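Okay, so here's the structure we're looking at.
Missing here: one protein chain of the complex. Every other protein chain is in place.
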Amino acid sequence: MEPLTTVRVALIAVFTLLGLFFTFVSMTGVIRLPDVYSRAHTASQADTLGAGFALAAVALTVGLAGSGFKSVLLLFFIFVTNPTAAHAIARAAFEDGNVPWTEGDERR
Amino acid sequence: MNALLPTASVPLAVSPVEVSLFAFVILTAVVTALARDVLSSIIVFGAYSLGMAALYTFYRAPDVAMTEAAISAGVTTVLLLLTIAKTSRIDHEVAFESVHWPAVGAVGLLGAAMASTLAEMPVVGDTNSPVWSNPDVTQYYLANAYAETGVENAVMSVLASYRGFDTFGEAVVVFAAGIVTMLVLRREVFA
Amino acid sequence: MTVADTVVAGGLTVGDFLLYAAAGFVVLALGMTYRAIRGPTMQDRVLAVNVLGTNTVVILALLGAGLGEPTFLDIAIVYALLNFLMAIAISKFTVERGGVL
Partner (left out) sequence: MSRDAPAGDDDPATENGPATENGPATENGPATENGPATENGPTAADEPTGHRGFGTEYSGHEERPHLSEVERQGTPYTESQVIMTTVKAVAPFVFTYGLFITFHGGGSPGGGFQGGAIVAAVVLMIAFAFGIESTREWLSNSVLVGLAVGGVLVFAGIGLVGLAGGGTFLDYSFLPIPEPMKYGMEGVEILGIAPIVASVLIGLFFLLAAGPADDETEVSE
């Protein structure tokens, strides 16, 4: 294996595992956090980061000569739309009358 | 050739992707069926179509997966939402239907009867399966589609050329759906 | 020979590795389904389906790379778009039950 390929494969592995880790963090947050606002927080940040790492691994695998630019496009698209979707959901929850969780409340 | 894909030498080999996707699809389908509230049913149905699109992609049917993504996830969800926005909502005390066990038994028996034929099914991608080795249809398209139509995507050459008359009918059906919706809603304009 | 066919260790290629990673993402998606099922509010369900959608986009991209078919990335892009549409549509709908649509 050429040295450059070795670096590339290592980077693919690292990025994929980081993506899995951050998506796991996001899943834990979505399941464990007490109310919809804090869950929207984890959905917009940890999940976007996890998706970004995984898509970076995909871009490295496919290569820019192939369709790797689509992966980068996808990455930018997710970076723009995911926080917006979380904002829309949190805003809808506020308009709908959800009171944010405060210390001492029961979990929801 | 990918080592994770089932081959003819390893019948009924399934990859971890398949197993987990099947679990996801079945779970969301059951929840869609059992949810009392229509809105939560629609939301979980969106998750179901996510799993189906990934499954179609894994079986290398990108056109079907893209249609599932474009129609089932986005447009159908929105149209269903608008429909229930115009209807009244029933107040439910419980989130899920209670399971009717005799019905589950009947469906389980039927499923078991159908599952008993699984061993006879050709493996995914098996070149000896009747669908694949048929010289008049599948092999003909694969051999001649590019030469006869000049289009690389064999699915599109079948849809628009070999089965063009069917596609014309489908397009007219879509057109008719718009008109019939206008009739049902007693309106005369789209927008 | 593309990168996806490079053998990492013990006959496991990079493509196989990405497919296993995709399976891992599906398992994480199964965990998130808990929130979509339990709720308790509609916004929780929408949020869970939105996270599931982002997850599915990643799964589709990993499948495309792992199976060696880069054109499958098109499906992932389509899905990212419609996931966004679904999130803003349902979340806006949950406010006053479509009253603000």
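Observations on the model:
Chains: A, B and C, in written order; residue numbering restarts at 1 for each.
Definition applied: a contact is a pair of C-beta atoms (placed from the backbone, for glycine too) under 8 Å apart; a residue touches a chain by one contact, two chains touch by 3 or more.
Source: prediction; values computed, not measured.
Although one chain is omitted from the display, it touches the following shown chains in the full assembly: A, B, C.
The chain not shown here is touched by just one of C:22, C:48, C:62 or C:81, and that residue is C:81.
Contact between subunit B and the unshown chain involves residues 36-37, 62-63, 65-67, 70-71, 74-75, 78-79, 82-83, 86, 89-93, 95, 148-153, 155-157, 159-161, 164-165, 167-168, 171-172, 174-175, 177-178, 181-182, 184-187, 189-191. Although one chain is not drawn, its touching partners on subunit A can still be listed: residues 77, 80-81, 84, 87-88, 91, 94-99, 105-106, 108. Although one chain is not drawn, its touching partners on subunit C can still be listed: residues 39-41, 71-72, 74-75, 77-78, 81-82, 84-85, 88-89, 92, 95-97, 99-101.
The working rule: only the chains that are shown with their structure count from here on.
Because contacts link the chains only in sequence, without closing, their graph is best described as a line. Inter-chain spacing, taken between the CA centroids of subunit A and subunit C, is 10 Å. Separation between the centroids of subunit A and subunit B, computed from CA atoms only, is 27 Å.
The residues of subunit A never reach two or more other chains; the list is empty.
With touch defined as above, residues shared between interfaces to two or more other chains in subunit C number as follows: 15, 42, 46, 48, 64, 66, 71, 74, 81, 83, 94. On subunit B, the positions that touch subunit C within their shared complex are 2-4, 15-17, 19-21, 23-24, 27-28, 31, 39-40, 42-44, 46-47, 50-51, 53-54, 57-58, 60, 62, 65-66, 69-70, 73-74, 77-78, 81-82, 84-86, 89, 95. By the touch criterion stated above, subunit C contacts subunit A in their complex at residues 2-4, 6, 8, 14-15, 17-18, 21, 24-25, 28, 31-32, 34-35, 40-44, 46-48, 50-51, 54-55, 57-58, 61-62, 64-66, 70-71, 73-74, 76-77, 80-81, 83-84, 87-88, 91-92, 94-96, 100. Listing the residues of subunit C that touch subunit B in their complex gives 11-13, 15-16, 19-20, 22-23, 26-27, 29-30, 33, 36-37, 39, 42, 45-46, 48-49, 52-53, 56, 59-60, 63-64, 66-69, 71-72, 74-75, 78-79, 81-83, 85-86, 89-90, 93-94, 97-98, 101.
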